[in-house]
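Note that one protein chain of the assembly has been removed; the remaining protein chains are unaltered in position.
Right, chain A next:
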Amino acid sequence: MSTLHIIPLAPFLFAFLIPLFYKKFRHIHTGWFVLPLPLIIFIYLLQFLPLGGTAFQPVEVTVAWVASLGIDFTVYLDGLSLLFALLISGIGTLVVLYSIYYIANKRDEPLNNFYVYLLMFMGAMLGVVLSDNLIVLYVFWELTSLSSALLIGYWYHKERSRYGAQKSMLITVTGGFAMLAGFTLLYLMTGTFSVQEIIAMSDQIAASPYFVPAMILVLAGAFTKSAQFPFHIWLPDAMEAPTPVSAYLHSATMVKAGIYLVARLTPLFGGQAEWFWIVTGFGLLTLLWGSVSAVRQKDLKGILAFSTVSQLGLIMSLLGMGSAAFHYDVIDGESLYTVAILAAVFHLFNHATFKGSLFMVVGIIDHETGTRDIRKLGGLMAIMPVTFTISLIGVASMAGLPPFNGFLSKEIFFEGALNITTLDMFNVETLGFLIPVVAWIASVFTFVYSMMMFFQTFTGKHKPEELPKHAHEAPVGMLISPAVLGLMVIVFGLFPNMLAYTVIEPAMQSILPGLLGEGEQFYVNIYHWHGLNTELLMTMGVVLIGTALFLNFDKLQQTAFYLGERDPLNGAYDNGLTGLISGAQYVDGVQMTGKLRHYFTYMFVFLVAVLSYALIRTNAFAIDFANTAQISPYMFFIILALSLATIAVPFMTKRVPAIILVGIIGFLVALIFVVIRAPDLALTQLLVETVMVVLFLLVFYHLPELRKESFKPVFKWSNLLISLSVGAVVTITGLSAHAFSHGHDISPISDYFVENAYALAGGENIVNVILVDFRGLDTLLEVFVLGIVALGVVVLIKYKASGREEV
């Protein structure tokens, strides 16, 4: 157990203390106790950053968990995990600080729940990014789904919250199961759960038939978690969560777990055409769909949710494009396609900063005005100047304007997309030109919704009559966190190379291992002015067309496109869910009729089907007359009488004859026992049959006059058919078994009993010796059965029905 192991576990352990703090220190906001933990983790993790140009050395420490199954809790810290862990703990600190002020004035809020869930989430997320073992990763992965659902449903008295929590849970857990199946396939191919060991065997895996299924299953997990098309529908509904949760989980961290997984497994699957097309294709589709849908939203958080979807698609498509780098040798740390990975890592970081701050800003607006509807908001610039400034920074960065960091990552994104068109692998020449076109269109829409969000909220006429609250600036404490994030947007926008070799390059090395020689590094130099090239022209085009579209916003507002706010895919989900439930109810209703006869029918049909299949399959049917005993005339008549009596039973319309017939059958069976030389059986059978007939008569005596004229059974041909086939199958099985036993030399073990009954047990009646000596345990338990039956009968008769027994 090393210090690194404590990082993901500490939040879980700390969560146990939260209810204590909440109960004992009611007057201090519980958030203050939580705040130090992510801060300490953040500061601790900072020491791993490679400063001064030294190459980053991954750290790996292992603690055995289920060693026999190859499941060890291995923490692997490299550039990629460090980037994520720093984001999680850093933004975690800011979010906790923000939440202290955000949920401050509601003393009746269950803060203990909130912080327990939040810490649980933080620990799970740190576990996901630090685990090297796939199973441990999966465990933490599901914990993030669980804690996310708990946080979305925080205000569980609201119906929309419960709907959102259920939806996100169903979608992400379905993906999680698919991912687990994918991990299992990876284990089958390699025999290890360790990510690093699996990556080392990537050549061998690529040749396996399980390669593509494993890839698709793992991607299903990543795509559902990271809200990729068409699984993105849970994210907008997750906006029912408190805003700090939306800022933390649904913009900066949890939705990036899928991105992390794709990046982490790029060395494994990357370089294959399927991976390239699936990841790039779904990424671009999500990018376009998200940005177009965001324009239709009227709720600020709705815009941000679809914006998040679209930006996640952007990062995902960049990871797909960058995987092409595995096809080409990297020369001097620079290649055409590693640029895409650079853009992905850089934008990942940028998105976390500006989207986090924007969510917090929206939270402030909601908190201070009482609404998030952009049709009611307006003219807040003068009223909330600080919030306005922070929004300006965040929105400009999101739209991709200089000098903010969003501009830089968008430029590199265009560069990566343009580079892909030169790729001659994977049949890119046919479809490749679409990639920069789609990217450009999506950027135009991104620009439009960014402007929409900004101008509708802060400019125009202030409409105090429409607002539930009197608008004013937020308290300082609430502004700290978004301000810090806004500051980061500016600082890393102006000095992007601060990050280049500390954060970005090590992360690139983790995503693209093995491409560089010993001691080499990727070339990372991010700068604002790189000449008047195609990328800059594209950005200028985005600004021009976007502005033109926004100026015609009034016209857009009239269209049906704008009015239909809900994502059309929600219909598919809702109908699918209700269809599943009603379908299950229908199947249940058809099958579970509550009638005993139907259930018996299922069983008999199944029995006949299985037995006849087995008989036909093994070609077992045989009949053997050779080795049979002689038929004595008596026996012939007894069997004939038995058959006739049996066949007559169903035809009895009165009950007393039926009982008498059954009695006759029993006595005939006793006679058969006599003939086949089983005296004890015959004796028992006679006695039992007598008592049974008496019992039957007793019961009939107590039966009412009501239906004393016994029923004429409804003659069902199907019943007849089923019973005939049961009889036929039993007969054929019996005949075959008989033929088989005589065709093979199977000597009975009874010779032992015959020889030793007297010698060992001192008895001459072999059957009785077996019953009480050789196999006495059976007899003991049989006695118990009789005892229990006797008790049961007594209880049934003595017990008087109470009124509640009415059915």
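Everything below uses one rule, namely that contacts are C-beta pairs under 8 Å (C-beta built on N, C-alpha and C of every residue); 3 or more make two chains touch, one makes a residue touch a chain; residues count from 1.
Everything that follows uses one rule, which is that contacts and distances are computed from a predicted model.
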| item | value |
| --- | --- |
| Name per UniProt, for the chain absent here [options: "Polysulfide reductase, NrfD", "Electron transfer flavoprotein subunit alpha", "Acyl-CoA dehydrogenase" or "Multicomponent Na+:H+ antiporter subunit C"] | "Multicomponent Na+:H+ antiporter subunit C" |
| Positions on chain A contacted by the hidden chain, ascending | 594-597, 600-601, 604, 623-625, 628-632, 635-636, 639, 642-643, 646-647, 649-650, 655, 658-659, 662, 665-666, 669, 672-673, 676-681, 684-685, 688, 691-692, 695-696, 699-700, 702-704, 706-707, 710-711, 713-714, 716, 719-720, 722-724, 726-728, 730-731, 734-735, 737-738, 741, 748-750, 753-754, 757-758, 763-767, 770-771, 775, 778-779, 782, 785-786, 788-789, 792-793, 796-797, 801, 805, 807 |
